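In this view, the complex is presented without one of its protein chains, the others remaining in place.
Here the chain labels run A and B in written order, and each chain numbers its own residues starting at 1.
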Amino acid sequence: MKQRPIRWSVYAGLTPAILIVVFAYIGTIVWTVGISFTDSRMLPVARFAGFNQYIRLFGTERWLTSIQNMVIFGVLMIGISLVLGFLLAVALDQRIRAEGFLRTVILYPYAISFIVTGLVWQWILNPTLGIEQTVRGWGFESFRFDWIIQKETAIYCVVLAGVWHAAGLVMAIMLAGLRGIDPDLWKASRIDGIKPWRFYWHIVVPILRPSFISATVLLSLGVVKLYDLVLVLTGGGPGFSSDVPAKFVMDYLFQRQNIGLATAAATTLLISVLCVLTPWLYAEYFRAEKRKD
Amino acid sequence: MTAPETRIRSVPMGEGPSGPAPKSLSTARIGIYAFLFISALFFLLPLYVMVVTSIKPMEEIRLGGIFALPTTVTFEPWVKAWSSACTGLDCRGISPGFWNSVKILVPSVICSIFVGALTGYALSFWRVRGANLLFAALLLGAFLPYQVFIYPLVRIYSATGLFSTIYALVLTHVIFGLPVMTLLFRNYYAGIPVDLFKAARVDGGRFFSIFFRLMLPMSIPMLVVALILQVTGIWNDFIMGLTFGGLANRPMTVQLTNLVAPTEGEIAYNVNMAATIMTAAVPLIVYFISGRWFVRGIAAGAVKG
Partner (left out) sequence: MSSVSIRNLQISFGALNVLETLDLEVQEGEFIVLLGPSGCGKSTLLNAIAGLLDITEGQIWIDGRNVTWAEPHERGIGMVFQSYALYPRLTVEGNLSFGLKMSGMPKAEIARRVLEAARILQLEHLLQRQPAQLSGGQRQRVAIGRALVRNAKVLLFDEPLSNLDAKLRTELRVEIKRLHKSLGSTMIFVTHDQVEALTLADRVAVMHKGVIQQLATSKEIYQRPINRFVAGFVGSPQMNFLPGALVRRENTTCFRLRDGSEVNLADYVFSRPFADGQAATLGIRPEQALLRPSEHQHPDRLEAVFTIEEPMGPDTLLWGTLAGESFSVRISSDQTPVIGAKTDVYVNMAQASLFDEAGDRL
């Protein structure tokens, strides 16, 4: 008998994964995208509506603001976290006393839920309760730090809380990368007479490029999914000034009962993520193929 | 054995410096310590505020000064938060939420890790057509925003009567945890020599028997990492618990938002902060105990592509 029997057990073992991918991933995506092309309001309806929902979506100021906020949050939170995390890792790499303690302190925020993060920072940034009130209590009567209740600056408070949560993660990734660098490289630079900061900027940073990319990818996951933090820190407000796409979708799905609009928004999010991901994955796949030769 | 002193010509020390060079605490080093100190303050600030506020009596809180140390220490807010604070119409404190979270956590962690390990095992050692495609689809799923999946899932759960049950939540956590768990275990199994697996096949092992008897016991390090990641992720989850849990199964994070929601009268910040600490406690304790494993988990999850 030349034919190899099909190994049913392997497929049995893969059944959960296959079911999940087919139904929970692909199935739901198809369904969501499908609804976005209908007139559905509270319940799905099979009335085809073309691109109406999308037109309505991009005419909604709240949606446009939320997209803008997501971009601002993404750029600032990732940028600041990368810089801060890198600097912290470099500082900790200098044979510091109490390195273990400092590492624990910097990384613990990552173990904290976004809900807790948002709540605590909301209290700290609250003008009547937190920083503004305390500094005024020290005698600086005219001190102002009411970003959280101002339309233009509310989103920056979200950035602050996000950096607090994520910088430790970046630090951990960078520190691991730094520890993997050949120590003789540092010695060679001392013999060449190269100043430490130049060494870090010209030699170390290029070596750590993969770590920067890893960190950026991980943080980006959080940017698109941002919901809990905004819900609790600012409620999307004041008004809708700190709204983010995830919250927009959730609100329209379950509160405002407009699933047509909500799914259009969700689909838009999906497409933008795919647009960014596909070229990157393709490049990674290509590089992996090249390496195989 | 001593070296004869006469063999090597000894030159007397000349003039100029000798011995260790004088060490001055350079400005750079002071700067580094200052930077780290200020950063530590920044990161500790919320924890400090939570702890300090939760043990202050209301009179002190009314005085303001969120950063001031308490002059009288009371644990009454903690008791209230646990057993008598109001979350909506229910005034049993946040303890129901705690037990709900536990009820959700244990099966979710076990199931998601099990399925992830099984899938990772299948994809690593067994040649299956479309394995790479499946894996790519899984990874892609990890990147996509939840909102795309949520509504259809709600409908499916309603239709099957699972909505608002623990089962729905466990299933949800398995669904959304699968990509990362599979990635972790696949990477881990990639590091195990194929010869071990081949030897097991030769000894008569089959798919499931090899998994349960050989691979799973060998995966202890990765199981620990997966455990830490999932305990943290699932305990801290909010959106799934809110959407799929229903009233009866609200996890602690959801209960917390209800507890601290502004009501009439004055806000009991000390009770709120106590409840917050309790909600953060479980993953925080896991973090403090596991330390290095936690970092290893991040590093393992960060190895993407």
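We adopt the following convention: contacts are C-beta pairs under 8 Å (C-beta built on N, C-alpha and C of every residue); 3 or more make two chains touch, one makes a residue touch a chain.
Everything quoted here is computed from the prediction, not taken from an experiment.
Visitor: Any idea which chains on screen the missing one touches?
Guide: A, B
Visitor: One chain is left out of this view; which of A:Val33, A:Ile194, A:Val217 or A:Leu274 touches it in the full complex?
Guide: Final answer for the missing-chain contact: A:Ile194.
Visitor: Which of these, A:Glu61, A:Glu141 or A:Asp182, touches the one chain of the complex that we don't see?
Guide: Per the contact definition at the top, the residue touching the missing chain is A:Asp182.
Visitor: In the whole complex, what residues of chain B lie against the chain that is missing from view?
Guide: 1-4, 7-22
Visitor: State which residues belonging to chain A touch the missing partner chain.
Guide: Residues of chain A in touch with the missing chain: 182, 184-185, 187-195, 198, 202-203, 206-207.
Throughout what follows, only the chains that are shown with their structure count from here on.
Visitor: Going by the contact rule set out above, which residues of chain B touch chain A in the complex?
Guide: 28-29, 32-33, 35-36, 39-40, 42-47, 49-50, 53, 64-67, 115, 118-119, 121-123, 126, 128, 134, 136-138, 140-153, 155-156, 174-175, 178, 182, 206-208, 211, 232, 235-239, 243, 253, 256-257, 260, 269, 272-273, 276, 279-280, 283-284, 286-288, 291, 294-295, 298-299, 301-305
Visitor: Report the residues of chain A in contact with chain B in the complex, numbered from low to high.
Guide: It is residues 7, 9-14, 16-18, 20-21, 23-29, 31-32, 35, 44, 84, 87-88, 91-92, 94, 96, 102, 104-117, 119-121, 123-124, 129-131, 133-134, 137, 164, 167-169, 172-173, 176, 196, 214-215, 217-218, 221, 224-225, 227-228, 231-232, 245-246, 249-250, 253-254, 259, 262-263, 265-267, 269-270, 273, 277, 281, 284, 288 of chain A that touch chain B.
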